[in-house]
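With one protein chain removed, the remaining protein chains of the complex are shown where they sit.
== chain A ==
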Amino acid sequence: MPSSTSSVITLKINGEKYTLPVDHRTTLLDALRERLDLTGPKKGCDQGQCGACTVLLDGRRAVACLQLAVAAEGREITTVEGLADGEQLHPVQQAFLDLDGFQCGYCTPGQICSAIGVIQEHAAGWPSAVTDDLRPEAGPPPLTADEIRERMSGNLCRCGAYVSIVEAVARAAAGTGTRTDTAPAARISPEAGTKEAVA
């Protein structure tokens, strides 16, 4: 029921249009989860600090918990549900699966949407806080583990799956032809663990 404090809005989400009445206080995150059954974006902190609710707004990563739904009208919203092409997972989703880029999985939809943003921002030549040479002539820095960690710092993982998350982002980026220069995967194999235990 529209009033001065509510509106009927149309949101464009994963290529589809949804029309719904919203109280203006509704965040995009609550609209997605509670009204539209798009529960991929997770509510972690609800304060913009954990990144679990990360979605893509007009192709750029953003936190849905600080985005008012009414202010998102007219924008292209992509949630983790909209990434796969049918049964074909998005390359970032596949890399997270292949490299165990998660443990409990709660932060994963946000991590994946954020990683897609990271790879696009890097491809567009955006520097980060750990980029040595900011001059545009220097071109994009190699997407090293340090670069990935800095660029992904808005996504917390309480399970601490960071080592695998960094590898997954690097592999997905490498798949797009990005120079990653990350050290060869320093994963501890079961054999290595056994040897250490014996020694």
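Please note the rule applied: contacts are C-beta pairs under 8 Å (C-beta built on N, C-alpha and C of every residue); 3 or more make two chains touch, one makes a residue touch a chain; residues count from 1.
Everything below uses one rule, namely that contacts and distances are computed from a predicted model.
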According to its UniProt entry, is the unseen chain "Alpha-D-ribose 1-methylphosphonate 5-phosphate C-P lyase", "NAD(P)/FAD-dependent oxidoreductase", "Molybdopterin dehydrogenase" or "Dipeptide transport system permease protein"?
"Molybdopterin dehydrogenase"
Pick out which of A:46, A:76 or A:100 touches the chain that's been left out of the picture.
A:46
Touch assignment to the omitted chain, from A:5, A:19 or A:88, lands on A:5
List the residues of chain A that touch the chain left out of this view.
4-5, 7, 23-25, 27, 46-48, 51, 54, 57, 60-63, 66-68, 70-71, 114, 117-118, 121, 124-129, 131, 134-136, 149-155
